[in-house]
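Here the complex is missing one protein chain, while the rest keep their positions.
Coming up: chain A.
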Amino acid sequence: MNADLLSNWLEWLPDLGRGLQTSVLLAAVSLAIGIPIGLLLAVLVSSRRAAIRMPSIVLVEIGRGTPALVVLQLVYFGLPNAGLTLGPFTAASAALALTTAAYTSEIIRGGLEAVPKGEVEASQALGMSYRDTMRFVLIPQGMRIAIPALVGFGILMFQATSLAFTISLQELLSRAYSIGSSTFLYFQVLLLAGVLYLAITLPSGWLTGRLERRLSRHL
């Protein structure tokens, strides 16, 4: 049995490995697009002008309130009705980037607000503009504070890439599922998929701890 399991795993590994690549790529693209938008939203939500602040808050709340799976289905199956058809990878990237933007904007806003008030006052006292204060003082410090939470969110987002299974993207879970349906060895293949997810998430969590210590060195 154990030898069987091992030989099965070895047989499936190349296929699932490609699926894992797609999952990692999807997570990376979603985060790379979503986090900068999240930063932008965080800055807009902190704006003193209500005309900028209010629409941003509405956008963030809608983004956070809607399940990622619904956004995903909406983009892949819904948008074609509006004349926009996207491939599964593009659709999944767009949907997860939107969710990422909404969630990380709140994480980053928390980081910005945690920067001591004296930092802003010192910049103002030097005659620096609001923009420069944001760019050179608040954002660098706020992002550092936000990084542990952002990495935590990134790990969740990597797991959420398995939702793309529902739009037939050939990521890790969907490849495992199709092997399962042709071999009926669901347990074994899904177990391997789980191990492969862990192979990414566990070291990421461990790296976060190190990163956190490194970044807080000067603070």
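Criterion: a contact is a pair of C-beta atoms (placed from the backbone, for glycine too) under 8 Å apart; a residue touches a chain by one contact, two chains touch by 3 or more; residues count from 1.
Please note the rule applied: contacts and distances are computed from a predicted model.
Asks: Quick one: the chain not pictured, UniProt calls it what, "ABC-type polar-amino-acid transporter", "Helicase Helix-turn-helix domain-containing protein", "Soluble hydrogenase gamma subunit" or "NitT/TauT family transport system ATP-binding protein"?
Replies: Per the UniProt record, that chain is "ABC-type polar-amino-acid transporter".
Asks: Which is it among A:Q21, A:T85 or A:Q124 that touches the chain not included here?
Replies: Once the missing chain is taken into account, the touching residue is A:Q124.
Asks: Among A:Q141, A:S174 or A:T208, which residue is in contact with the omitted chain in the full complex?
Replies: Among A:Q141, A:S174 or A:T208, only A:Q141 touches the chain that is not shown.
Asks: Give me the chain A residues in contact with the hidden chain, please.
Replies: 116, 118-119, 121-130, 132, 136-137, 140-141, 144, 217-219
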